[in-house]
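Please read the structure below before turning to the comments.
Here the complex is missing one protein chain, while the rest keep their positions.
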Amino acid sequence: MRTVTVETRVRVELVDVTRHLQEELAASGVRSGVLVAYVPHTTAGVTINENADPSVRRDLITALGRLVPEDLPFTHAEGNADAHVKASLLGSGVTVPVEHGRLLLGTWQGVYLGEFDGPRRRQLLISVLADGGR
Amino acid sequence: MRTVTVETRVRVELVDVTRHLQEELAASGVRSGVLVAYVPHTTAGVTINENADPSVRRDLITALGRLVPEDLPFTHAEGNADAHVKASLLGSGVTVPVEHGRLLLGTWQGVYLGEFDGPRRRQLLISVLADGGR
Partner (left out) sequence: MRTVTVETRVRVELVDVTRHLQEELAASGVRSGVLVAYVPHTTAGVTINENADPSVRRDLITALGRLVPEDLPFTHAEGNADAHVKASLLGSGVTVPVEHGRLLLGTWQGVYLGEFDGPRRRQLLISVLADGGR
């Protein structure tokens, strides 16, 4: 298990963390199994989406902002209830298959930490599980 | 693998199931790996969110109700189509890293069964996977 620190810079952004996963996979020596990337936070999440055109990340942020506006009739006093909701919509982690020592991400896939209440210092936990060498 | 029964009390609620996960982890004896919590239901889900201020759970329920109103032009005859959609938005399970025999939940994280068509008797399945003792 490895913990990576990610410094986010604005209130809402998607930070590419793919290379951290690749580094931990290489360090683990696991050839076949799965990798789990997880955020121990309640106003951030993890998602997989396009790694090429940055407009996709912008559009995902736009769509989430429209789905969960900051000014809904929320009761949470800290003013970041929208961030908690977005975290649950994205999910706290992803599980990616591994084979031949490589993450089986698609050609266009990157792994992103979704920051919804930044800027903050975030942790990303990365675990690798072997499948028994099949 | 352990199955926990959760009795929900109203149509929509988030039930804290964190201690069940901790108990199963302790019983498993696994020191390092991941824990998977899963609901075998189609109108309930599992999510991770804040464990301190209960207003966050209320706000999550409010936001999901606004995203998926009961009175959308649904075709499913049982009148609980909104519950099925909410289940897919949250997801059927979560995977949490384990190290030193502890769930690596963040300080403010709890694990919640999302009930969207209660009250019902629900099952929660908990599996623990060791990572080979690294």
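Going in written order, the chains are labelled A and B, and every chain counts its residues from 1.
Following the convention adopted for this analysis, a residue touches a chain if its C-beta (ideal position, glycine included) is under 8 Å from a C-beta of that chain, and two chains touch if they have at least 3 such contacts.
Being a predicted model, the structure only gives us computed values, none of them experimental.
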{"item": "Residue touching the undisplayed chain, where the options are B:Ser28, B:Asn49 or B:Thr62", "value": "B:Ser28"}
{"item": "Contact footprint on chain B, counting only the chain that is left out", "value": "1, 28, 36, 38-42, 67-68, 72-78, 81-82, 84-85, 87-89, 91-93, 95, 123, 125, 127-130"}
{"item": "On chain A, residues whose C-beta touches the chain left out of the figure", "value": "32-34, 47-50, 53, 55-56, 58-60, 62-64, 66-67, 89-91, 94-97, 99, 104-109, 129, 131-132, 134"}
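Definition applied: only the chains that are shown with their structure count from here on.
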{"item": "Between chain A and chain B, centroid-to-centroid distance (C-alpha), Å", "value": "19"}
